[in-house]
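The complex appears here minus one protein chain, its other protein chains still in place.
This part shows chain A:
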Amino acid sequence: MTSELDIFVGNTTLIDEDVYRLWLDGYSVSDAVALRVRSGILEQTGATAAVLQSDTMDHYRTFQMLERLLHAPPKLLHQLIFQIPPSRQALLIERYYTFDEAFVREVLGKKLSKGTKKDLDDISTKTGITLKSCRRQFDNFKRVFKVVEEMRGSLVDNIQQHFLLSDRLARDYAAIVFFANNRFETGKKKLQYLSFGDFAFCAELMIQNWTLGAVGEAPTDPDPQADDMDMDLDKEFLQDLKELKVLVADKDLLDLHKSLVCTALRGKLGVFSEMEANFKNLSRGLVNVAAKLTHNKDVRDLFVDLVEKFVEPCRSDHWPLNDVRLFLNQYSASVHSLDGFRHQALWDRYMGTLRGCLLRLCHD
C-alpha cells in the first residue's frame, strides 16, 4: 500500500508556525519531519511518524503555493485562492522577509548580482544556514532592491508599502538596500566586530541626512527629476565636503579648534591627555574622510576609514564610551566658535551624522 496522493485543504488555510519556520530555514521534508520528531510532538499528540510526514508535506505544499504570492505581498492580500486571516497574512509576510544576522553580514554592501548569488554556496557553508534559505534571503534583498530602486520618496515608506513589512523590518531593508546601492565595504576583517544593527543604525542616519531625499523637502531643489531618492548620497553635498579640509589644512584653525575642545573638556575626560595628544590625528582623520567622499571608491571604504582613523585609535587608548561622546560633542560644537570657518551648516550635516555613527561603532 503506497500513498499516491494525500492532501488537506481548509477553507481557512491552515498555517503551522513551526513548520513554516522549518520551511523558511530551508529544510527538506524529511529533515523537517526528523526535527519535528525530535521536538517531542509525537509524544504530545500521540501521532505517528506517518501522520507527521503527511502533515509536513501538506504544509510544505501550501507554502510553495504561497511563495509566489509572498514575492509581492500586496497580492497575498488581494488574492482569492487562500483565505487567510489578516494577522496570519502579516505573520507569513514578516517571517518570509526576516533574515538571518549571520547571512546579512555576509552580503551587506555587496552588489546584489548573479555573481554574489554564486557565492551563496560558500556563505551557506560558512554560516551553517541552508543554501535554500540563503537563496530566499538573497532573493528577498534583491527583490526589494529592484522594486524600490527607481522609486522616489521615503525608502522605508516605499518598502513598507510594497512589501507590507513591519516598521522595524522595513527599516532593516532600507539599510540593506542603501548599503547595496552604495556598496559600502563591510566584510573587511577589522569590521567583523560590527553587527548588522550597527550598520543599520548608521544607514538610517545617513539616509536621513546625507541623501537627496533628506533635503528633498527643501524648496530650493528646482529639479524634481534629479535623484530624489533615499538610496543615493547627495552628490553635491559630497562635493561640498571638500571645503571642510580647511579645518585641518589651516594650522591656525586646527590649533584653535584643539584649544577650544581641550579647554572645554579639561577635567571632564578620563582620557584627557590621550585625547590632547591625539587630537590632531583624530581631527585629520575625520576631516579627510569627509574630503575623500567624492570618489566612489572612498565612499565604499567609509566604514573601514572610520574604524581605522577613529575607532581604533580610541580603542587602543581605552577611551570609555562616555568620553568618546563628550569628545565628539565638543569637537563638533566647537567649530561654531571658529570665526574663520564659513561652512557651519555643511559641518553640522556631516558631523551630526558622523557623530551618531561613530558612537555606535565604538564598541568591542
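Everything below uses one rule, namely that a residue touches a chain if its C-beta (ideal position, glycine included) is under 8 Å from a C-beta of that chain, and two chains touch if they have at least 3 such contacts; residues count from 1.
Going forward, contacts and distances are computed from a predicted model.
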**Fill in**
Record lookup, UniProt, unshown chain, options "Pyruvate dehydrogenase E1 component subunit alpha", "PEROXISOMAL TARGETING SIGNAL 1 RECEPTOR PEX5", "C2 domain-containing protein 5" or "ALA-interacting subunit" -> protein name "C2 domain-containing protein 5"
**Fill in**
From A:Gly46, A:Gly128 or A:Gly267, the answer for touching the chain not displayed is A:Gly46
**Prompt:** Hey, which of A:Gly40, A:Pro86 or A:Gly128 is the one touching the hidden chain?
**Reply:** A:Pro86
**Item:** Absent-chain contact - pick from A:Arg38, A:His78 or A:Lys251
**Value:** A:His78
**Prompt:** Can you list where chain A touches the absent chain?
**Reply:** 1-14, 45-48, 50-52, 54-55, 57-58, 61-62, 64-65, 75, 77-83, 85-86
